[in-house]
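Sharing a structure with you now.
The other protein chains are all here in position, but one chain of the complex has been omitted.
Labels A, B and C are assigned to the chains in the order they are written; within every chain, residues are numbered from 1.
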Amino acid sequence: MAAQSQPARLQSGGLIDRARPLEFQFDGRKMTGYAGDTLASALVANGVTLTGRSFKYHRPRGVLTAGSEEPNALVELRGGSRREPNTKATTVELFAGLEARSQNRWPSLTFDALSVNSLFAPLLVAGFYYKTFMWPAAFWEKLYEPLIRKAAGLGRASGLPDPDTYEKAFAFCDVLVIGGGPTGLMAALTACRAGARVILCDEDFGFGGRLLSETFEIAGISGASWVGETVAELAESANVTLMRRTTVFGVYDTGTYGALERVGDHLPTHVPHQPRQRLWKIVAKRAVLAAGAIERPIVFGGNDRPGAVMAAAVRSYVNRYAAVPGRRIAVFTNNDDGWKTVADCAAAGIPVEAVIDPRANLPEGLRNLADRAGATLFAGGRVLDAYGVSSGLQAIDVETAGGSIVTLNADCLAMSGGWNPALALTTHLGSRPVWRPDIHAFVASAPPPGLEVAGAANGSLALAACLAEGAAEGAKAAEAAGFSASMPAIPAVGADPTGMMPLWKVERSRTKAFVDFQNDVTAKDIAISESEGYRSVEHLKRYTALGMATDQGKTANVNALAIMAALTGKSIPETGVTTFRPPYTPVAIAAFAGHHRGKHFRPTRLTPSHLWAAEQGAPFVETGQWLRAQWYPRPGETDWLVSVSREVNATRSGVGVCDVSTLGKIDIMGADAGAFLDRVYINTFSTLAIGKVRYGVMLREDGIVMDDGTTARLADHHYYMSTTTVNAAKVMQHLEFCHQVLWPELDVQLASATEQWAQFAIAGPNARDTLRGLIDPEFDISNEALPYMGATTLTICGGLPARLFRISFSGELAYEIAVPAGYGDGLIRAIMSVGAPFGVTPYGTEALGVMRIEKGHAAGNELNGTITAADLGLGRMMSTKKDYIGRVMAERPGLADPERPRLVGFKPVDRAQRLRAGAHFLPLGAKAVAANDEGFMTSVAFSPSLNHWIGLGYLKNGASRLGERVRAHDPVRGLEFEVEICDPIFIDPKGERLRV
Amino acid sequence: MSDLALKPLSAFRGHLAFTGMSEASGAGVTLEVRDDLAMAIVIARKGRLAALAENVCQTYGIDLPAGPKRVAAGSLAFIGTGPGQFLAVEQGGDALTFASRLAGALGDAASISDQSASRAVLRVSGPRVRGVLAKGLAIDLHPSVFRPGDAALSSIALIGAHLWQLDERPTYEISVFRSLAGSFAEFIWSSAAEYGVTIDNP
Amino acid sequence: MRIPCPYCGERDIHEFAYLGDATVSRPDPARNDAVQAFYEYVYLRDNPAGSFQELWYHAAGCHSWLVVTRDTRTHAIFGARLASREAS
Partner (left out) sequence: MQYSAFSLLKNALTGHRHWQPAWRDSEPRSQYDVVIVGGGGHGLATAYYLAKVHGVKNIAVLEKSYIGSGNVGRNTTIVRSNYLLPGNIPFYEWSMKLWEGLEQDLNYNAMVSQRGVLNLIHSDTQRDAYARRANAMRLHGVDSVLLDKDEVRKMVPFLNYENARFPIQGGMLQPRGGTVRHDAVAWGYARAGDQRGVDIIQNCEVTGFRISNGKMMGVETTRGYIGAGKVGLAVAGNTSRVATIAGLRLPIESHVLQAFVSEGIKPLIPNVITFGAGHFYISQSDKGGLVFGGDIDGYNSYAQRGNLPTLEDVCEGGMALMPMIGRIRLLRQWGGIMDMSMDGSPIIDKTPIDGLYLNAGWCYGGFKATPASGWCFAHLIARDSPHEFAAAYRMDRFRTGHMIDEKGQGAQPNLH
């Protein structure tokens, strides 16, 4: 029977579904829980107290809380590539077949070899590693560090690619309500009734917050019933989006909130087409933070012992999950709220051994409650130390009001040191919380713009105040978002006393008293930190690792501050507070990536001839976001160089064709288009004749080359610019800047035409003959009618409009023909067909690169953002008759220095030698030291035309050293040989082939 | 040589043939490729916006929108894309002559750049379409905020996108650069799959 | 962060490209001290902590250059206008 297998499950009660038992495993042990359980509550129900080991001392730890602030009960969930380390058992919704393992222990949880660390604890205090491991120096990396790394680190990642999918999505609303407890429900309800678009998020799988865990009555019905009615009304409202299992983890600028929805984490198996998690970016006009409060532990000896549980968590386990965390419970509380645990345990028939409350004068009601529960009351008492074995607590030492010490048997100690409002989100934009002495807690001072805090998150701990504040802030938010809201009736609730007396640390404890449970920071560590001068709260945090664990110190920080304040004699507000950072609870890295991983990391741009090129078996290369055909292998060609050389030879001797559509193309129109180009290019374009093309270079305003390309004048008021592939967007942005910001008075219109035109280079002696097969007969493309650097519009293939430019990157007789991009696929097939008699050969980016190097054209490797026009040998293009972008700054001595490296060509002296880009140039016989570095090789290619390797590069005084030799120094490849400096134009230096 | 008469290739060719596609009844999203749209960018010349508006109104009976709106008459629509800038869209006309027809009609009040081939347009509609687009688009498409006739230039899943709403079903047309049609189709598919997808034309 | 584009409306920051200080303006290259003036224009910045006028380009939107007024300490945005003095 299920009940037998769950020895610590109450026979009745709770919000679990006893009709739906769920099998699960922990450390290989098969157990049963119920739908509605968390992994933690199921473990509690099964009597499991030891759930993990701590970070540094490997101390045995059990469940401390019942929420996302849990520092102890971290497990590895699922298995294989879905293994998920450091998962809080308190937030895992139980599902059938769940597998969890404890972590940071070896060989087993009950016997952990590294628990010997506890024996060395006196040495492993705060900052110990800063003081040692320095000698011998080499030992740190070889010995000490690997040991430290291995011992630290909690759970194990799978090491395998995450197989699940993730999504990101945007949402918009008038009012975002963060937290679905009593405050949040009232806020959402009020805003909803006002007609505002409301999003209500709660990290839990059920709305209700503490109402699910307490025994409140609201308006005469149980809290859980009231939650059900309220959620039903919200669910029926079209203007409300309810998001369960959704944690708002961060506040960002301008009302943007990050939230994580756990879409499939509670499901046994993956649902097709559904993501595991979804990252929401919620843009909200207003937001209400109703995240509740987090109970703080009390710092005393052995307070980390499995069985020491937060008092409110005990109520969660008993009331919500009908699971009993102990058979002999003692309650240690400094506040009225903790007494609810006494009442609820008693009501559930769980023996309460003792109540220890440091307040000597307790109200009559509480004294009577202790009596009714049959508990021994220690008013004015404290728990000094808790003892037990690794599986749990066995006894506690209580210091009575009179100063004597009493030892009591208990297997569960419910502790409550008061409540800290969950204000983390209010500090994400930098505001600091303020101390409220009346409630002994920090509250938000200046929440982010548009966000208001309500209820327990605002320090209003009593239920009545939560309901009222929620309604008020919900109304305020709706009003601020432009709606007219009215306050609803606030349901009647009983009195809910919130008295407390601060107790930060129990003096005279004899054993280790933990402040930060997960990172094993003890009260002693804080004292050491203080004595060594690390007194600023930020120093304390960084020196001891306090608050740096997966819970960001939700249960630890305020206790630590109070202890530090006591040590320094300052007040808590003077001591200050550390800043919470997003995310509120840890978020899987994959969720932030969503769709954009693997092949979808960035969009892919395909050229007009992509389908055809793929049919030819071309490998593709990434050029920015584009994929371009690299070469077109023929059967039997196994080495890329063979294919590329064939393509070059075929082009230079016959005709080749290459898709150059990726080059940026910009229509520049308007009466002042020419004047505009004069200002952005170093050379002049206003004088360019219609039907002509000119090569241009544009600089940045700092005088450095930004981009180059050709621009054609198609009509009086219409120029057509081309840019390099990688700079297309950057140039467009630059031109828009020049037009809109610098010279708005010009009559210029700019439109990107990159995607409109499929553009192919047809190059080689047979280029014109090939083209003739495409061009409609009425057009004359003879050398006379369309000479080198001519441009025209015409029709091809029976009326298809096209643009034809007689320009050449290859140095051959060449054209670029452009047709509307949809026809690009047809055109490449047509070119291949009409060119077949001339041996037309497609060539890819590699052959393109070889031919441009043979012609000495600069490209990406040469245009590296530090090069001047003069460095490229284009100094004479820089007009002296006009202003243009970059002209003035290019005159600075550092850029005008004639000694600067210049672009020149290189040949290996031993012609069989392969050149490599990235080699540096040294004078012959000079030592290989930086002082002798004269430049470097930028681009190399095997020139099939010359039958040896050639290169381009920058060399100091290069232009005046043609014919000299230097050493190409390439130590990272182990190469060193002589090269000859030559003109960068290796082929047809006079350009005769261009003009035939 | 006119026997080579070329045919245009849809930018979505090869990209909307997903396997395992859910085409169950009550599909959340319907996709339709729009290869029948001719497009051109129309930019008012310096100081000529009023003249352009006058020309457009007289020639086409369309009041040029002052903001990101789509105003249609018959098969022609003008969509505001920026200050003094518009995308003219003609359905079913001759894309190859659209820009020159516009230029002829609008005279020297505007500069015109042919864009018929530069965009790939997908029509998306259905009850779950807003949920699909929210996975990549940072614009509020709630019916109280974004209505038929509204248009927006933005990006969807890192892909520059221009969308406009046609009706309250809702139906949107989304235009992306042609080279990105494949990545866009993959995103739409993976985002819509959980709701069920129907493709109206292959 | 969301930037109110005067043409498109409020948009997420990922649609925009940043340039920087909008208070510097390109000097007249014919000035006698043009080199100094351009040096200051290209390189020197007030870099204030507080209200700042800066140039953003609505790259994924209407392609307008905007002058946005923003507090560099809080990222609060006070407004945006088209950078072009004559928008049409």
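The working rule: contacts are C-beta pairs under 8 Å (C-beta built on N, C-alpha and C of every residue); 3 or more make two chains touch, one makes a residue touch a chain.
Quick caveat: nothing in here was measured; it's all calculated off a predicted structure.
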### Query
Out of all the chains shown, which come into contact with the hidden one?
A, C
### Task
Using the definition of touch stated at the top, determine which of A:116, A:134 or A:715 touches the missing chain.
A:134
### Query
Considering the whole complex, which of A:13, A:765, A:839 or A:860 touches the chain not shown?
A:860
### Task
Write down which of A:83, A:210, A:382 or A:887 is the residue touching the left-out chain.
A:83
### Query
In the complete assembly, which of A:317, A:378 or A:534 touches the absent chain?
A:534
### Task
Write the list of chain A residues that the hidden chain touches.
55, 82-86, 122-123, 125, 128-135, 137, 140-141, 145-146, 148-150, 152-162, 164, 166, 168, 250, 252-253, 256, 258, 279, 281, 428-430, 524, 527-528, 531-536, 538-539, 542-543, 545, 548-550, 552, 581-583, 586-594, 596-602, 604, 621-622, 700-704, 860-861, 864-866, 889, 892-896, 916-920, 928-930, 933, 936-939, 969-973
### Task
Please give every residue of chain C in contact with the chain that is not shown.
1, 12-14, 18-21, 36, 39-40, 42-49, 52, 54, 56, 70, 72-75
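Convention: only the chains that are shown with their structure count from here on.
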#### Entry: Inter-chain centre distance, chain B versus chain C - centres from mean C-alpha coordinates, in Å
30
### Cα-centroid distance, chain A relative to chain C, in whole angstrom
27
#### Entry: Where chain A touches two or more other chains, by residue
170, 281, 283, 745
### Task
Spell out, as numbers or ranges, the residues of chain C touching 2 or more other chains.
12, 63-64, 82, 84
## Note on the structure
Note: in the complex, chain B contacts chain C through residues 44, 46-49, 67-68, 80-85, 138-139, 152-155, 160
## Note on the structure
Within the complex, chain B is touched by chain A residues 165, 167-172, 197, 272-274, 281, 283, 595-596, 600, 602-608, 611, 626, 667, 669-672, 717-718, 745-758, 773-774, 776-777, 796-801, 819-827, 830, 833-834
### Task
Show which residues of chain C lie in contact with chain B when the two form their complex.
7-9, 11-12, 14-15, 60-64, 82, 84, 87-88
